[in-house]
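One chain of protein is taken out of this complex; the other chains stay put.
To keep things simple, chains are lettered A, B and C as they appear, and every chain counts its residues starting from 1.
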Amino acid sequence: MKATVIVTLKPTVLDPQGMTIQRSVESMGLPEVADVRQGKYFDVNIADGVSPDRGKEVVQKLAKEVLTNPVIEEFRIVWEPR
Amino acid sequence: MKATVIVTLKPTVLDPQGMTIQRSVESMGLPEVADVRQGKYFDVNIADGVSPDRGKEVVQKLAKEVLTNPVIEEFRIVWEPR
Amino acid sequence: MKFGVVIFPGSNCDHDCYYAVQTVIGKPVEFIWHQDTSLKGFDAVILPGGFSYGDYLRTGALAKFSPVMQSVKEFADKGGLVIGICNGFQILTESGLLPGALMRNVTRQYVCKFLNISTETSNSPFTNQMKKGQVLRIPIGHGDGNYFADSETLKRLNGEDRIAFRYHGENPNGSLENIAGILSEGRNVLGMMPHPDRSSEALLGSTDGKLIFESMVNALAGAGR
Partner (left out) sequence: MITQEQLSQHGLTDSEYQRIVGILKREPSLTELGIFSVMWSEHCSYKSSRVHLRRLPTKGPVVLQGPGENAGIIDIGDGLAVAFKIESHNHPSYIEPFQGAATGVGGILRDIFTMGARPIAAMNSLRFGPLTNPQNRSIMEGVVGGIAFYGNCFGVPTIGGEVAFSSCYSQNPLVNAFALGIFEKDKIFYGRASGVGNPVIYVGAKTGRDGIHGATMASAGFGEDAGAKRPNVQIGDPFMEKLLLEACLEAMHKGLVVGIQDMGAAGLTCSSCEMGARGGTGVELELNTVPQREASMSAYEIMLSESQERMLLVAEKGREKELHDVFHKWGLDAVTVGYVTPDGLLRVKQAGQVKAEIPNTALADEGPVYQRPLKAPSSLPISPIELYPFLDGTDDATIQKFLDGQTSCGDLLKLAVSLPNLCSRQWVWQQYDHMVQSNTMVGPGSDAAVIRVKGTKKALTMTLDGPGFRVAQNPREGAKLMVAEACRNLVCSGGRPLAATNCLNFGNPEHPEVMWQFSEVVDGMTEACTAFGTPITGGNVSFYNETFERDIYPTPVLGVVGIIENLVHVTTSDFKDEADSIVLIETPTRLIGRVDLNEERALQSFVSDAIRAGMVKSAHDISDGGIAVALAEMCYSTLNRPAIGAAVIIPQYMDACKDLFGDYSSRILLTTIHASDLVRRAERSALRCTEIGRVGGNRLILQHNGQLAVDVAIEELESVWRRTLPKLLS
């Protein structure tokens, strides 16, 4: 079973990384790019034989308690059958 | 117009971060997590009034030349109407 | 009076802190392995700088799951002195012993240099040897020292006199309100980005950091330890 966890900065938190990319983009002549925000992307593999319910639980726990810092970040889970 | 660029390490390239995450969640009681691979996630906003074609072009260029290190990474673009 | 220095996998200022306490301050000190769960006999615990778990995922994010952190929480709740230096500060915020978060430096670069910080309160077990406003010369060495907290938290920190240090002059990382170090509600937990362990001997360029260790010794002595 596979899942993807996407962790992004809360909208209220400013993103230095994104801003630098933004700047470099302008300097390389892509003014069309209005705004870039960077987040993290995790491909998670759940061991075979783990029940779907338990799997969902595990990914949820992983995303909430490990992959995300609630002070500055939020997450969403995409279930990819892939 | 919005797009999402997802940059991941090439499948065979070592991912120390993902490995370390997997090892330490194992010890914290999530043995079900078989494998974690970390990537980067970018929300890109294209300025209004830019034609869809040009927009696609721009995001493509951005992803290829700025957001991705072709030596070790690969990218994919997800067009989100969001 | 006994100090403990926690060793996480990837800690690399553990020996520096040990040396500062033992040789410079001249107090008993022992290492604490991150899987030990008993802090019996310790009066103060140091979470040293370094790259626990490689700083992978987020600085301090994986260290909070080390068994010792549960004991550190209990130790702090009982009023024990806990100081987190650099990566130690990051671990304290990640594990919720201190509010806020330490984000990537706005420069997006690691920076190692001496700079000045001002003492914002002398009312703490870590700053009782300084005067309010006293400026310390002390080095930093980090890539993620950009302190962030929401406005309520900041208001509380200010209102409760819990901001221990601010950068004086240049702000090297973009931290809100130039914050360099903060105290817990009980004032017995300090997290700071600058390195007192690297500024306690003249031959290293400054002895100002020593004041922080001496304040701790003074506080413990006062408490009859």
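By definition in this document, a contact is a pair of C-beta atoms (placed from the backbone, for glycine too) under 8 Å apart; a residue touches a chain by one contact, two chains touch by 3 or more.
Remember, predicted model here, so these are calculated numbers, not experimental data.
Asks: Relative to the complete complex, which of the depicted chains are touched by the chain excluded from display?
Replies: Contacts of the unshown chain, counting the full complex: B, C.
Asks: Considering the whole complex, which of C:55, C:94 or C:120 touches the chain not shown?
Replies: C:55
Asks: Can you tell me which of C:43, C:94 or C:197 touches the chain that was removed from the display?
Replies: C:197
Asks: Can you work out which residue in C:38, C:70, C:109 or C:158 touches the chain that's missing from view?
Replies: The missing chain is touched by C:109.
Asks: Take the complete complex as the reference. Which residues in chain B touch the chain that isn't displayed?
Replies: 12-16, 20, 23, 69-72
Asks: On chain C, where is the contact patch with the chain that was removed from view?
Replies: 9-10, 12-13, 15-16, 19-20, 49-51, 53-56, 109-114, 137, 139, 141, 143, 195, 197-198, 201, 203-206
Note that in this section only the chains that are shown with their structure count from here on.
Asks: Make each chain a node and each touching pair an edge, then name the shape: line, ring, star, complete, other.
Replies: Graph shape, chains as nodes and touching pairs as edges: complete.
Asks: How many angstrom lie between the centres of chain A and chain B, each centre taken as the mean Cα position?
Replies: Centres of chain A and chain B (C-alpha means) sit 9 Å apart.
Asks: Using the average of all C-alpha atoms in each chain as its centre, how far is it in Å between chain A and chain C?
Replies: Their C-alpha centroids are separated by 30 Å.
Asks: Residues of chain B touching 2+ other chains?
Replies: Answer for chain B, listing residues that touch two or more other chains: 21, 25, 28, 38.
Asks: By residue number and range, which residues of chain C touch two or more other chains?
Replies: Residues 57, 62, 65 of chain C touch two or more partner chains.
Asks: For the complex, which residues does chain C have touching chain A?
Replies: Counting only chain C, the residues touching chain A are 57-58, 61-62, 65, 93-94, 99-101, 103-106, 108, 146, 148-150, 174.
Asks: Using the touch definition up top, name the residues of chain C that touch chain B in the complex.
Replies: 53-54, 56-57, 62, 65
Asks: Okay, in this complex, where on chain B does chain C touch?
Replies: 16-17, 20-21, 24-25, 27-28, 38
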